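With one protein chain withheld, the remaining protein chains of the complex are depicted in position.
Order of writing sets the chain letters: A and B. Residues in each chain are counted from 1.
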Amino acid sequence: MHDLVAITPLGAVRPKVDSHGPVTLTEVTDRALASVAARLGHEAETATALERLLGAPAPGPARHGGKSLMAFWMGPEQWMVEASFETHEDLARQIGSDLGAAASVTEQTDAWCRFDLTGDGLADVFERLTTANVRAFEGGEAQRASVDHMGCFVLCHDARHISVLGPRSSAGSLHHALLTAMRSAH
Amino acid sequence: MSQVNRLNGGLIDQSRSISFRFDDRWMKGHPGDTLASALLANGVRLMGRSFKYHRPRGPLTAGSEEPNAIVELRDGARQEPNTRATTAELFDGLTARSQNRWPSLAFDALSINDRLSSFFAAGFYYKTFMWPAAFWEKLYEPMIRRAAGLGSLSLKADPDNYDKGYLHCDVLIIGAGPAGLAAALTAGEAGLSVILADEDSLAGGRLNAESFAMGQQAGHAWAAETAARLAAMPNVRLMTRTTVLGAFDHGIYGALERVSDHLAVPAEGKPRQILWRIYSRRAILAGGATERPIVFENNDRPGIMLASAMRAYANRWAATPAQEIAVFTNNDDGHRTAADLTAKGVLVAAVIDTRPDAPKGQGYEVIAGGTITNTSGRLGLAQVEVTDAKGNRRQIKCGALGVSGGWNPNVSLTCHQRGRPAWDVDIHAFVPGGTLPEGMVVAGAANGVFSTHAALHAGAEAAVGIAADLGHTAPSPDLPEAEDAPVAITPFWHVSGAKRAWVDQQNDVTAKDIKLAHQENFTSVEHLKRYTTLGMATDQGKTSNMAGLAIMAEVAGKSIPEVGTTMFRPPYTPTAIGAFAGRSRGTDFRPIRKTPSHFWAEEQGAEFVEVGMWLRAQWFPRAGETHWRESVDREVLQTRRSVGVCDVTTLGKIDVQGSDAAEFLNAIYCNGFAKLAVGRTRYGLMLREDGIAMDDGTAGRLAEDHFVVTTTTANAVGVYRHMEFVRQCLYPDMDVQLISTTEAWAQFAVAGPRSRELLRKIVDPEFDMTNEGFPFMACGEITVCGGLRARLFRISFSGELAYEIAVPTRYGDAMIRRLMEAGREFDVVPYGTEALGVMRIEKGHAAGNELNGTTTALNLGMDRMVSTKKDSIGAVLSRREGLNEPDALRLVGLRPVSPDKPVPAGAHLMTKGSAVDAAHDQGYVTSACYSPNLGHQIGLAFLKSGHERMGEILRLVSPLTGIDHEVEVVSAHFVDPEGDRLRA
Partner (left out) sequence: MLINHPLLGPRDASEFIYKGDAALIHRPDPTAPDAQEVFIDYGYLRDNPAGAHRELWFHEQGDRSWLVVTRDTVTHEITEVELARDVARREGRSK
């Protein structure tokens, strides 16, 4: 076991939690991520392997889903698989062996920061940040979108729980933008 | 002072009083007032001075089309010039100042311009300030700037915030008058998602300004009730104080919501305004119509206003500009003003109707076939001169005159794409025409349908049509009985023979100016506009363009549709620049990217520099260092002597996998990658297809089918995009997959003769770190600190024995601390981007200054890298003759002949004895620094045939900065030219 201490994207040892009005904003650091892109001619194989990993079919365009593991669609024949960091810190290597030569797998865990917004009136917050039509989201959407000029994924679990994955290096700016929009909207 | 011209009733709260100040006078008004209505109620008609002649002016309108009553609102940093008193909602403590006057509004020194007006006709600036040319900068421009100018700025930062946002709807309804409300009700009940936007604080449009009933209710009461019904519908968003500013492609609209303008200070955390981008599937423009004036002699005195505005002040705001008024009209609508003001107890001295068959007055005199031929009153109207049908003149005493020349549909938004208004002979006005913005229909007065009954039904029908179009069924709307009078108008644009008759009151354009423009052959309507400035003021000619066109048509002997109309462009009303900036200002101008060692570097007191969006440590000052060069020199010397560490995470990292990955790299790099062994890294140069260098970096082969490509910090995004283009568009059947991993890994350069010893303490013992086991340009996946997955590359930008080590980003902070701690025994030093730059210049490595978008592999001295054994992007055109001239620029080093002299980047090279001009230019310096190792400045330069000119003495010149001294051409490799250190 190595002895290096991780810090959160916002630079602390523990994730940050903020509340304003009906909305709670939570920094999420306990997820591991790996991208999976089907190799040319191995699309079906990749889909089967993903279904086995997720316990559900690989999500279609702009969707997320899964049972045993979660995944969201990133682009044609490309997904991001998500798992618990505690059990899957080396997720890319772990699923890489499941997928074999059918897909290209790349570690993405620390490329992203993630903030979860929970509570009522989330659409009022997001309409100040992104062109994504969050008011129409019902759950299961995964839209790559610019959030206050930062390239993010907006994942809707349900109308009262939405995750934003953004570039880790901009975690401070993204957190500031989300909190500012919460204060403006509520 | 009391509210001498306050009437009873109105839609204001007369039970409460609020205070406001205009210039140095405090007055009282009521909640619901605008600044203009409150001033009128207080007996104030004079509200400003005109732009050119400084004529005294009062409000012409009661809305956003106002040309005259333009004031500076608020104090201190919130001071805002050029605000319309007619739309500024009154709040307790509001302050405002009149503009364009000195020393006071009542006595203005520059009103002398008015006496000199014969010199200031159309085109005056162009004619007068032409000669002599030298006078322009020194005399004319400063003079004009002093005299003109609308209002003044606070010159302080705006303390308020502005948001931007994005809304989606099935149907956007613009305007909440009768047509808009009926449309919203219908669409809302059909289940469509609806946005109803209106610039006013109250929904209702003209219903709030008129006295007629809707069914059993007052019109304003129906509007309020309907607005409340809409607000309660979850699928309807009623947005008051929201102006739709522009119609853009594919159903996109821009709208400005004034969230806090009606408050003294925005609430905590709330914006002052929000600029919304609205994505609509359909839109209904129900923006109503604007009354137009008639042009006559001295028609601009305070107290002369549109008849509809006078009615609005009386009915909605319970204010009248005077106790005795008259009306000048060419249609039945003017009579409504007379009737409504009579009902409010205001004396109507006469209605002057240009029509010989004018209707009879109901308790007021009607002068049929009459015109107004002059007015008098120094700072406000005192009387009008009426010429009746027989030519007899008489004076009529009145403090205000309502003028009605008919109504113009508000077609502005229909023109923002490809719409071209069409002339409607029945109402004598332009109505929407041509191709409307995609998905837009127009309803009600905006479409030339002026009766309330017809507007209600047109709005509802538009919504029914859209609902059906979008697959919904709209129930038939429940609409009240409403006024349904026909339009009765005989066109009458201006009283002929007038000399000082104002067409555009904001830009002081007279009827005479328009005739003059025509006489001088400015016959196209667009030329007329620019020559006279008609319609070019902040009101964009909403009340003046039509009269201008009519006069133009008359002098040209054409019809109005033949003359045509000028185009309307966004924004519909003036918009604060802050709203377009949104939150993107100051430190929030754009997102900031922080490196994994940022928090640690902050603790060290590092100076940071912006590189793209990244903040990178520029140097790390130590106690006692007073100049940045001391810190940088120390960092360079210490790195070259022992070991230094630098965060290089910002370099782009792109994961390239697939069975064709090597072939793909062969396509994007000009040099070969197919034969690169697993566990090895290679420098690569990417060309653009035109043969110019695009970017450089290294690519490491982690497996047969897996590479990690690095890019420069600045080009990371562009290179990725380019690689996707090559993959998807040029070689769609290559098996290769790309993803950026820049942010996933914290990467540190560890450079210097003791770097291996330092890393030996970090890298887990099972990995061979010897020069043989991990030689120059090796790479591999390793573990560190007892098992953490990591990547190690033996590459060097500094020219020293060096490595780059990468760990998952969350451990980057711990890694930099560990490197510093473990390196203490080797005298480790952190270095910033300045030292990084000094060392790469000393080593002669090209960077952004050299890969500057104009240089080729040949210029960079890398022409032999462009493989002829394979194809690659840019290879063909890099061999063009013009890029391979014998005297092409070559990268060289420069050394000042006198060691104390600078070698500044940007300076040019000249042969000794030649003229200093572009024709004799030999090249230019791209990068320069002080080399602490050599003890003098050095530079990298592009020099014609530079590779053959080693040792030559050249003249270095920079006429702008006074540089002119000698430099010697030397190899660009100032340090360790043989490369022994990096292979040690």
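Methods note: contacts are C-beta pairs under 8 Å (C-beta built on N, C-alpha and C of every residue); 3 or more make two chains touch, one makes a residue touch a chain.
Remember, predicted model here, so these are calculated numbers, not experimental data.
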item	value
Per the touch definition above, residue among B:24, B:249, B:357 or B:978 touching the missing chain	B:249
Among B:156, B:585, B:721 or B:824, residue touching the chain not depicted	B:721
Options B:733, B:766, B:900 or B:978, residue touching the unrepresented chain	B:733
Those residues of chain A which, in the complete complex, touch the missing chain	61-62, 73-76, 131, 144-146, 151
Footprint left on chain B by the chain that the document does not show	248-252, 277, 279, 418, 435, 438, 689-690, 717, 721, 724-725, 728-734, 871, 875-877, 879-880
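FYI, only the chains that are shown with their structure count from here on.
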item	value
For chain A paired with chain B, centre-to-centre distance based on mean C-alpha positions, whole Å	32
Parts of chain B lying in touch with chain A, wherever the complex brings them together	161, 163-168, 268-271, 274, 277, 279, 583-584, 588, 590-595, 598-599, 613-614, 649, 655, 657-660, 706, 733-735, 737, 739-746, 783-789, 807-811, 813-815, 818
Chain A to chain B touching residues, read off their complex	1-9, 11, 29, 35, 37-41, 78, 90, 93, 104, 106-112, 127-133, 135-136, 148-150, 167-174, 176-177, 180-181, 183-184
